[in-house]
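Of the protein chains in this complex, all but one are displayed in their positions.
Lettered A and B in written order, each chain numbered from 1.
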Amino acid sequence: MKGLNAALGAAGLAAFLALGEVVPRTGLVKESYFPPTSRIASALGDEITDGAFWSALGDTLTGWAIGLAIAVGAGVVVGVLVSVVPYLREATASTIEFLRPIPSVALIPLAVLLYGTELRSVLLLVVYASFWQVLIQTLYGVQDVDPVAEETARSYGLGTWARVRYVLWPTALPYVMTGVRLAAAVALILAITAELVIGAPGLGQQIAVAQSSQAVPEMYALIVVTGLLGLLINVGARTVERRALAWHQSVRGEVAV
Amino acid sequence: MDALLDISGLRKVYEGSGRRVEAVRDLTFTVESGELVCVVGPSGCGKTTLLKCLGGLLAPTAGRVLFAGKPVSGPPPGMALVFQEYGRSLFPWMRVAENVELPLKQKDLSKARRRELVADALASVGLADAAGAYPWQLSGGMQQRVAIARALAYEPDVLLMDEPFAAVDAQTRADLEDLVRGLWRERGITILFVTHDIDEAVYLGERVVVLSASPTVVQEQLKVDLPDERDQLTTRVAPRFAELRTHVYEQIQAAKRGKADPAGGKADAEPADRP
Partner (left out) sequence: MIGRVLLRAVFVLALPAVLIAVWWAASSGSVNPYWPPLRTILTTFPDVWTADRLRSDVLPSVLRLLGGYATAAVVGVALGTVIGSYRRVRALCEPVLEFLRAVPPPVLVPVIMLFAGIGNSMKVVVIASGCVWPILLNTVEGVRAVDSVMLETARSYGITGAARLRSLVLPSAGPQIFAGLRQALSIGIILMVISEMFAASNGIGFTVVQFQRSFAIPDMWTGILVLGLLGFVLSVVFQLVERRVLAWYHGLRASTRRSA
């Protein structure tokens, strides 16, 4: 069954690539707008032998990783703090509900003014967008703590720190991991956006350059790279989520399916 | 008189991912029009498989199922199923009345007639007031009543019930058993009731079909010669009830050991005549 599914998936992928080859060749779509798969592939081949491509990839990954790390750290700390300190959850709810839906791209003009094309521009957008993902999941997770477990811990005289460590954190961890997975995807989107729109160095900027110089196959090749990067991040984050939480029911159930 | 349900040589083998499970080996029995037959057997003996084959939800590997003389190849109209998992059988996004009405929309009925059927069915399970509620606002027993009402409104010739009361508490269960018997007597519908509970089978049924352990065959068929008028207090303490349930119990124990009891049980219950 699994083998059949994998074969079908490979067939689907092959058909997708073949379609990408045939459609422009038959003139259904202009080749100058949508180059055939083979030309994108050869452009991709040229890219990966080019040092500039690798440094752009490195820049993108740097912005992504640093931004994600800051967002995860801040999201978890703020989330736990807000849940543990009495009344803080109630007091911050409205503010969080207001700030969260503010699109991070609204900060683009500000980032341009403050930091120009520096890495900090990228970080501003990445951190703002992914912070909320982690924070919200952390809050959900802490809310899910079993009151009986919490009371048991209290009755045995566990202090605040011990309760956070042994009751709250293990319960919240699956949610935090979900938050990290979502944040990782969002962080990549915003890193590429910042490079594309602001011009900070990275794959997004390379795409903008390719576009403005009419280097269409190169542009597609770079887009494929961003897609593969996104895929790698999604799969990687899901694997980490599963590994880290092999004991947890929500994950066990998912694996069994 | 022709049997309403005629099951002969029914066999079902599940095959998949290299494993082969024979859930039902060879089942032959009939249900007459207007009968209330209980099928009882040890857990894991393929009762649900049997019911799904009858209801046309599963295709048997061998043998045939005739419903009103016609072979069953898909879910036939005129048959209604009540599942054990009431919580997963009612649609939580529909109110009680909508749940009951939904199957009727597949029939060619006027809106007024549909309303009438829904109201009547809900009233006869004692839930006329709950029409506007969502299923999840009701208790488990009430939800199962809704499922029964949905089946009744469908006006089936035969009602198939798959361990419908296995997941409710004992008190509710007794009420629901009386409800089913009452509905059967009032409406004269045919009911095939599958259960793993021996007391329930004897208390409800006019006839009890005892299944063996898997691979399943019919261990015995037994006529329940208790009076038509039954109630939880007196019927369950009647000596005859005790004899019958002991007999069925021994048959099931024998079935679990994998052999038919040659003596036919110590209580001198007479096997039902085969039609």
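Here is the rule we use: a residue touches a chain if its C-beta (ideal position, glycine included) is under 8 Å from a C-beta of that chain, and two chains touch if they have at least 3 such contacts.
All of these numbers come straight from a predicted model, not from anything done at the bench.
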Looking at A:I108, A:V122, A:A153 or A:V176, which makes contact with the chain not pictured? A:I108
Contact partner of the left-out chain, one of B:A3, B:L66 or B:L102: B:L102
Hidden-chain contact residue, picked from the options B:P92, B:G132 or B:G182: B:P92
Sole touch to the unshown chain from B:P77, B:G132 or B:G182: residue B:P77
Contact residues on chain A toward the hidden chain run 4-5, 8-13, 15-16, 33-34, 87, 90-95, 98, 100-110, 112-114, 185, 188-189, 192-193, 196-197, 204, 207-208, 210-211, 216, 219-220, 222-223, 226-231, 233-234
Touching the missing chain, which residues of chain B? 52, 55-57, 75, 77, 79-81, 83, 85, 88-89, 91-94, 102-103, 105-106, 134, 136-137, 150, 154
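Basically, only the chains that are shown with their structure count from here on.
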Between chain A and chain B, tell me the centre distance in angstrom, where each centre is the average of that chain's C-alpha atoms. 52
